[in-house]
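Just one protein chain is left out here, and the rest sit where they should.
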Amino acid sequence: MRIAILTTGGDAPGMNAAIRAVVRRALSFDWEVWGIERGFQGMFEDDFHRMEHGAVSGIINHGGTILKTLRCPGFREEEFRRECYRKLKQRQIEGLVVIGGDGSLSAGRAISLETGIPISFVPASIDNDIAGTDETIGFDTAINTALDAIDKIRDTATSHERVFLIEVMGREKGFLALAVGLAAGAEIILVPEIPFRTEEVLAQFLEGRKKGKRSMIAVVAEGAAEVSTLAKEIQAGYPGEVRYSILGYVQRGGAPSARSRRLAFLFGARAVEALAEGKGAVFVGLEANKVVARNLLDTCEKKELDQESFRLAHILAA
Amino acid sequence: MRIAILTTGGDAPGMNAAIRAVVRRALSFDWEVWGIERGFQGMFEDDFHRMEHGAVSGIINHGGTILKTLRCPGFREEEFRRECYRKLKQRQIEGLVVIGGDGSLSAGRAISLETGIPISFVPASIDNDIAGTDETIGFDTAINTALDAIDKIRDTATSHERVFLIEVMGREKGFLALAVGLAAGAEIILVPEIPFRTEEVLAQFLEGRKKGKRSMIAVVAEGAAEVSTLAKEIQAGYPGEVRYSILGYVQRGGAPSARSRRLAFLFGARAVEALAEGKGAVFVGLEANKVVARNLLDTCEKKELDQESFRLAHILAA
Amino acid sequence: MRIAILTTGGDAPGMNAAIRAVVRRALSFDWEVWGIERGFQGMFEDDFHRMEHGAVSGIINHGGTILKTLRCPGFREEEFRRECYRKLKQRQIEGLVVIGGDGSLSAGRAISLETGIPISFVPASIDNDIAGTDETIGFDTAINTALDAIDKIRDTATSHERVFLIEVMGREKGFLALAVGLAAGAEIILVPEIPFRTEEVLAQFLEGRKKGKRSMIAVVAEGAAEVSTLAKEIQAGYPGEVRYSILGYVQRGGAPSARSRRLAFLFGARAVEALAEGKGAVFVGLEANKVVARNLLDTCEKKELDQESFRLAHILAA
Partner (left out) sequence: MRIAILTTGGDAPGMNAAIRAVVRRALSFDWEVWGIERGFQGMFEDDFHRMEHGAVSGIINHGGTILKTLRCPGFREEEFRRECYRKLKQRQIEGLVVIGGDGSLSAGRAISLETGIPISFVPASIDNDIAGTDETIGFDTAINTALDAIDKIRDTATSHERVFLIEVMGREKGFLALAVGLAAGAEIILVPEIPFRTEEVLAQFLEGRKKGKRSMIAVVAEGAAEVSTLAKEIQAGYPGEVRYSILGYVQRGGAPSARSRRLAFLFGARAVEALAEGKGAVFVGLEANKVVARNLLDTCEKKELDQESFRLAHILAA
């Protein structure tokens, strides 16, 4: 059997570990594996290269993706897709593994519907915003990276007795913000899913100050508020110093955590096994701590934020 | 309500985060919380002190336990226990939270059976060797600590083209070794649960070398083999250089990972809520990614190593 | 002898290690040591407390400062200072150790001139922008923190084949930017001391791209350019994707590096020894790898950026 593999969308730590798992598992079946560079763009441009055992040596602990990645709006155009499919056909690809985020899911579905080529989708995203899996590859690493940064900022917050607003990634979903805020013991967590009023946030800071807290931290998902504006608004009513910090791209990189590597390992292997089993189009995910391979074309219910943890985090930090 | 809390057995990263969660959750119910120093030894010696909100400030990211811990063989003696119970009674403790490892479980059960005081047991252990929970507080941190060390040793292994045997903790169980070995991409993983012969290990190294691998790594649980002896035996039949390293106590310490803090947060809060609900004697655990509070007196089936992952790890690294 | 100690200005990792060194060295002479909270503000408010051996236990590896710190513009007013001096006199302080940055230097000099109280100044700053010492406490830690972040961003830059502009601290001086850029292998380093034109920067990126470089990094001191504007300008002329990231406050915190702790150790001890020797007003610094205690009232030549390293960094990364 001859399969191809690509990474697409925003990069996430553990993508390399997943590539390794896919390649090695496929080779264990004596398959031929072709890597596609820069996601669908490379498919379009016929940028395929053969991957042997050594091609994935020494990458398990590297952030990013050796196959490169691109957000590829072109794929929404039929013309572009048709060219891609032509390349898959010319290369006689009999199975495809797509490692990517939420935005790549519809691409995966389109390929399956429009070509019938068996496809395994492996969810990798630092945002954990993909329905159908409890956790995505890279999420755990991003939490730890952000947490490490906040632990550092806490040092300076405490020394200067300041309030700090810290923006973490998450435009539409607050999974990362909640996980980080909870682990950091943040006094306040703001997520896109749960509306808030600035006065409430200010009131909480004022109450904390009244209780004797001199330094406090709010973790803010980028989609929840414009953090520089929010800082100004809070500052207007808060007697101490208010500062903000945007963690930014650093959250995407770094050596994957053990857990991100473990998911990469399990998902990558399962993706190949699903192809071996002739499953057609599958979505590999984690459900109740078990790896599952569900039908890629089934729609899953939207994944919801754990409101109970959200509530509890505020109680414990109050 | 007046409750007491103690940590016992080997320390694990996240114990402090668990203490914080217990204290803060209890205070949110307006309870009185008493910390006991040095586990059951401190109970015996009446070393109790009142814990308020501020007592657990700034500890969420610290390894170890501010309540100190001791392995306490004395607790097996009836005389000792009776003295402990006297102290609990004198102090009018109406609920007890015990944070500890496998060895403390029977102590928790004894207290429940012999005093009837409601008790919540929170499993914390870097070994993850406690039946009844998929994961213990501290396990994820220890995996990452060991992994970080192995990533470093891999540098020198590669530069010198050496085989390295690396001992990680785990006297009776290979959970840590498997998790670490899998994430490190170790060529060989040795665990106490799965017997092996030295010749087989040697044969695998020789085969790897024949395939062109110049540096290889074996992760060895301390209970699987005496690593210095094993290194000597492998060296006797291996043409390249063989070295070993024992990671040791470093695996117990360090800032808890996000996941260890999360479990601490969830378990600690649940432990208190179980007391609030009048559950009697509970064991708080993670099951299929959900926090559960089961009857502490129920015996759980032994937790088994994931043999499929074990097998797969060797396939991918071969 | 009775001395007081305070930290002032922006916090820097290693301040706690310096406090420990000062307190312990003073106690080794059987002196009395008083800690002042929140810098000169605490002096003004008479916020002194006695420090014994245990007061500095377990802080050597913590970022920030247990004595807290404040930028204190009030100290420029004579009235404020007079009140401070009254407190020093009432408390019968016979020697003062000031740990702080460039802005605190003149405060130190004022105290010496206006009160005659012996004073030892210990330079601590993540910017390394204090003349009279080759290196300040905290500088090495900040370099490593920024470097770690850039190593992470490099992962995503490479995966997405992007150009990244990364802002590090340094409003007036490029010491941090140069050290970080050099260690990160950044293609371009921009510092306040060396003017540049945007077209030149763009030209270098274009040339790099022509040579086959798909991802490149510029390290930009905050005083050298407004990084979001610069990114827009570069993007206007650059065919690939350009992104920017502001590292921000994370650079101030974290466990001090070995070197920052070593300087803290050496400087702190020397500060006390200078008081013991009756030196009057001293500035403790590192000069040609030796700890020196020079006259605090002497003005030092401005410290210059190492232009040769600057030039060389660009040659090696070109």
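Note that the chains take the letters A, B and C in the order they are written out, and that residue 1 is the start of every chain.
What we mean here is this: contacts are C-beta pairs under 8 Å (C-beta built on N, C-alpha and C of every residue); 3 or more make two chains touch, one makes a residue touch a chain.
This one's a predicted model, so the numbers in the text were calculated from it and none came from an experiment.
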Neighbouring displayed chains - absent chain, whole complex: B, C
Touching the absent chain when the full complex is considered, from C:E45, C:D151, C:E226 or C:E241: C:D151
Residue in contact with the excluded chain [from C:A55, C:A131 or C:A183]: C:A183
Listed residues C:R262, C:K279 or C:K303, member touching the removed chain: C:R262
Options B:R24, B:R154 or B:R294, residue touching the unrepresented chain: B:R154
Touching residues (missing chain, whole complex) on chain B: 7, 11, 13, 15, 38, 62-65, 68-70, 145, 149, 151-156, 158-161, 164, 243, 245-250, 252-254
Positions on chain C where the hidden chain makes contact: 20-21, 24-25, 28, 53-54, 58, 60-61, 134, 140, 143-144, 147, 151, 154, 158, 179-180, 182-185, 211-212, 255, 257-259, 261-262, 265-266, 269, 288-290, 309, 312-313, 315-318
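Keep in mind that, in the parts below, only the chains that are shown with their structure count from here on.
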Chain contact topology (line, ring, star, complete or other): line
Identity of the chain that, by mean CA position, is farthest from chain C: B
Distance between chain centroids, defined by C-alpha means - chain A, chain C (Å): 35
Whole-Å separation of chain centres (CA-atom averages), chain A against chain B: 28
Chain A: positions in contact with at least two other chains: 151, 154, 158
